[in-house]
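Other chains dropped; remaining ones untouched in position.
Chain lettering (A and B) follows the sequence in which the chains are written, and residue indices restart at 1 in each chain.
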Amino acid sequence: SSLESSSQVEPGTDRKSTGYETLMVTSEDGITKITLNRPAKKNAINIEMYHEIMRALKAASKDDSSITVLTGNGDYYSSGNDLTNFTDIPPGGVEEKAKNSAILLREFVGCFIDFPKPLIAMVNGPAVGISVTILGLFDAVYASDRATEMLVFGKKLTAGEACAQGLVTEVFPDSTFQKEVWTRLKAFAKLPPNAMRISKEVIRNREKEKLHAVNAEECSVLQERWLSDECMNAVMNFLSRKSNL
Amino acid sequence: SSLESSSQVEPGTDRKSTGYETLMVTSEDGITKITLNRPAKKNAINIEMYHEIMRALKAASKDDSSITVLTGNGDYYSSGNDLTNFTDIPPGGVEEKAKNSAILLREFVGCFIDFPKPLIAMVNGPAVGISVTILGLFDAVYASDRATEMLVFGKKLTAGEACAQGLVTEVFPDSTFQKEVWTRLKAFAKLPPNAMRISKEVIRNREKEKLHAVNAEECSVLQERWLSDECMNAVMNFLSRKSNL
């Protein structure tokens, strides 16, 4: 199946998974690293990337790694939902578009709710929208102080402010971010893997049902909101502003 | 009805609601501002003010404003429940008094639980008792550093400490409090009003049933506590201390 092939090892590249267009996925020392890889687009998440992240998470949940890391290539962590997703209207029109988007988003967030191993975000730079919204579903969030903007629901936070709010676990100076975080991740990867998996299971199981219910409700509300005048105008303004540059 | 009349516009005063004895209520730029207006009594909440706040909240929920602000006139935000409320004993005696007070408090807190628009507290000075207790039901709480005492359950906090505990969103120097907060409020009032209302609805609906159940239980416990020796003695001591000054 496509799931298994995604975690297969290519001769020569050793532990680097191929078959991804928008991600780099590597696995070594018990750590699977999923890197968002559209740096020229500030790692905006297009439809393909949504699907590939889900595929990579499902593969990581079954591989022999202890922990999984999500990070971004380049200056940005992720600029969030690629708004060009909104411009590709199917034959069914905007209603069908909104419905399909809600189904995709619900499935996407569901993968984070259900992910069984410790999941760690390395927020290497600014983060926007959906890439910030899902941070609460990670087991730890390490941010570089280059993450000067974490934007969600119209509210801008620095990494330090997000840390004070509990959304970020710890903030590191950008100059030592990679080194300090990887030292820590390698130490985590040596902890007893079953104990970590079962600890997460015991904690997450208490709230999993509620998280899925909230996810379903929010996606249903979003489906309506995407069709509202407020949203249509905001997207139109954004895209026309861009095309004028 | 009295609800509609309370939000009517008087000729000449434009957007200032009349018909309140203990409040000032104004509405402009998409912001309805409810000001506790018994500065000589440190904005202590007497029976009339409880009823007028509920009336003003119901009017604000239906007017064309995007957000609603509660603040105090003068040096205090509010010194909490006016203890002279306890001295006006009805023919049914203290038991009836306690029962009526519990019904009023439950209805009062219920209005804050159910308020549908973004509700923001501007804590301009010291705050005590019920005025602090209900801050958790606001969507944002901005405090001046003049709010050196926020007293609840026998525990005194400064605005900064209340901020560290998550009860206050942000603390401002008193010298720039009004200017900085109003700049922010005016920006909020320009955000899409339906998106704000629906966001609050999605969040609050998850906990509304539980909040009303807790409110009912706490008011029922309070009704008993108000009749306890511990409470009677405390109120008597306070009032006799005051009359001796």
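In the analysis below, contacts are C-beta pairs under 8 Å (C-beta built on N, C-alpha and C of every residue); 3 or more make two chains touch, one makes a residue touch a chain.
None of the values given here were measured: they were computed from a predicted structure.
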Full complex, copies of the single sequence (shown: 2): 3
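Just so it is clear, only the chains that are shown with their structure count from here on.
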Centre-to-centre distance between subunit B and subunit A (centres being mean Cα positions), rounded to whole Å: 40
Complex interface listing, subunit B residues touching subunit A: 191-192, 194-195, 198-199, 202, 206
Subunit A residues touching subunit B - in the complex, by the definition given at the top: 153-154, 214, 217-218, 221, 225, 228, 230-231, 234
